[in-house]
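Encoded as structure tokens, here's the structure I'll be asking about.
Removed from the display is one protein chain of the complex; every other protein chain stays in position.
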Amino acid sequence: MRTRIGGVPILNTGTLSPLTPEYRRNPDFFKGACQLACILTILLLAFIFGEILLKAWPAIHQFGFGFITGTQWSPNRGVFGVLPVLIGTVESSFLALLVALPLGLSIALFISEDFLPNSLRQFIRFVVELLAAIPSVVYGLWGVFVVIPLVQKYGTILSDHFGFLPLFAGPAYGNSLLTASLVLALMVLPTITAISRSSLVVVPYSLREGSYALGATRWETILGVILPTASPGIVASAILAFGRAMGETMAVAMLIGNSQRLSWSLLSPSNTLSALLANQFSEADGIQISALMYAAALLVALTLVVNIAGAMVLRQTQRATSVLR
Amino acid sequence: MSNDYTSSEAHPIQVSHETARPYELSDVVPPSETNFIKVDDFRFFYGKKEVLHGINLEIPSRRVTSFIGPSGCGKSTLLRNFNRMNELIPGVRHEGDITIHGTSIFDPSVEVIALRRRIGMVFQKSNPFPMSIYGNIVYPLRIAGQGDRSMLDETVERCLRSAALWDEVKDRLHESALGLSGGQMQRLCIARAIASRPEILLMDEPCSALDPIATAKVEELIIELKRDFTIIIVTHNMHQASRVSELTAFFYLGNLVEFDETRKIFTNPSKLQTEEYITGRFG
Partner (left out) sequence: MMKPESRHFFSSPKGKTSFYRMLRNRFLTGLCIALSLLTLFPLISIVILVIRNGLPLISMNLFTQLSPAPGLEGGGFGNAIMGTLVMVCISLLLAVPLGILSAVYINEYAPVSPVSSAVRFVAKLLTGIPSIICGVFAFAAVVMTSQHFSAIAGGVALAILILPIILLTSEQALMGVSVSYREASYGVGATPFQTIWRIVLPDAMPAIMTGIMLAVSRAAGETAPVLFTALFSQNWITSVFEPTASLSVLIYNFASLPYAYHIKLAWSASLVLVTLVTLTNILAQMIFSPKQR
């Protein structure tokens, strides 16, 4: 046992220590430091947005709204329009979602239902988490040497037979919107799986029980009760995955072909905002830097809108399912 | 799994396999009522743990039978065996047999889907699906592939009327069921349970989460429903058992201690354990 705490004898020797707490008497410098950190964090966001807008200002001033509707991007002539890139961004992310959603949802169901022994389910879950940990640039490298040849081979067949459809018009390039979308799908799969899974496992067991008791089979229960109950979470997972896909840079930059020409075909090169930034920033100067900053601001705006929408849906989900518990 | 079901002739009820007290059911149920549930030396295991020790029981049709007993006595476990809900839990197994209408429910030719359509179940906590009131009731019909609109409409009205809920919700059938009050939700679950015209209705403490007024409504409903259904209700509330049921089975530690007319159980039980439980000395 210590006989003293903080220098004050435990035995009452006649004088009481003042009853004001120590932190009232001595200013808490640590608290000050923490407060400062908070303010810096908040200012940082303002600084990021401010800096980008500031540097984009000359381009915003010069091109205005025409920047968004313009279809030409040629730095040599000082003409900057991002419409094809915007379309490429949305299109590639949407395609990726189209591929990833069924797969991701299947995996989420697979690891939340008891189709197979738990060990195998945990393994699949581990594998999907691993997918999330692989760096984007490694996906890009893999895409260059695996997916590009595949898309080139089967894309040619596709355009030979279905070339009359604008979506599959030839010639088929390896570096194409389709290639980028396929790899993107793989990259957003963990997002979809993780969020869908967590919204599936919070579906109360009583609902599952209720459905089985009415004579439903497992899949009637899944399709009729569990998926509808979890659907806001699944929608949120899709929205957030869409946001992630729009922001993905490296793999897309390596695979999409970086062409600012408008094309309907999935088999022709395209571009996305982030890939445009990745490819042009290091060699840009003057008004081109400003134009790229403008594009960056657009990308921020797009992803923010999508992410906030996703977060709102997700919060709605939590509120909706809380009634059930 | 054993299918040693032998015959469906009316046996004297075995109160407990050790201390059998022969007793004739005919004073409550006319012998012609052959539509009954027969539990034959039924044992049930969670893993290695035996939770039901050879239950023998015959439940007559179109009566309300209540299962009472302290927590963990196995009454809910037995109830959940009638529609084989326990099979959803991994690592369970059973011995003995349960027959309904003379058919073993564990017979390989019995489809568990069909079984559960014939046996409705109402749970302790109401579990309306997060869809409309209408959607909830037609769910069991839709999964069975019935899409005829007028037939569905007719069923919704019939079931809601049976569950004494029609007047309260008829103007908002297509609103979410989650907007109902607790008591309404539970009555909705009852309406849903009878939508596929089952013959037996299992109720697992249906009122334990309800306030007294809602409880009274559900109890009224139970008495009303026994004209058409064989009802088995598990309850902790002894007053409830005495109010709604004609027959009462008292379980203790996985054994059926006594099964008799409710009136008799509550006024003149033949077993000391039953009496002690009824009078609140344990449990």
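Note that the chains are named A and B in the order they appear, and that numbering of residues resets to 1 at the start of each chain.
To be clear about the criterion, contacts are C-beta pairs under 8 Å (C-beta built on N, C-alpha and C of every residue); 3 or more make two chains touch, one makes a residue touch a chain.
Quick caveat, the model's predicted, so the values are computed rather than measured.
Contact with the chain not shown here comes from a single listed residue; of A:I60, A:V90, A:L141 or A:L262, that residue is A:L141. Among A:F94, A:F115 or A:W264, only A:F115 touches the chain left out of the display.
Remark: the omitted chain is touched by one listed residue; of A:A59, A:V82, A:L97 or A:V128 this is A:V128.
Screening A:Q35, A:S74 or A:N118 for touch with the missing chain picks out A:Q35.
Of A:Y154, A:W264 or A:F281, it is A:F281 that touches the chain left out of the display.
Residues of chain B in touch with the missing chain: 100-103, 105, 109-111, 113-115, 117-118, 141, 143-146, 196-197, 199, 228. Although one chain is hidden here, its contacts on chain A can still be listed: residues 5-6, 21-23, 26, 28-31, 33-42, 44-45, 47-48, 51-52, 54-55, 102-103, 106-107, 109-111, 113, 115-116, 124, 127-128, 130-131, 133-142, 144-146, 186, 189, 215, 217-220, 222-223, 243, 246-250, 253-254, 274, 277-278, 281-282, 289, 292-293, 296, 299-300, 303-304, 307, 311.
Here is the rule we go by: only the chains that are shown with their structure count from here on.
Only residues 83, 85, 88, 90, 113-117, 120-121, 123, 125, 127, 129-131, 139-140, 142-144, 178, 189, 192-193, 195-196 of chain B touch chain A when the two sit together in their complex. Chain A meets chain B in the complex at residues 114, 204, 206-207, 209-217, 220, 224-225, 228-229, 320, 323-324.
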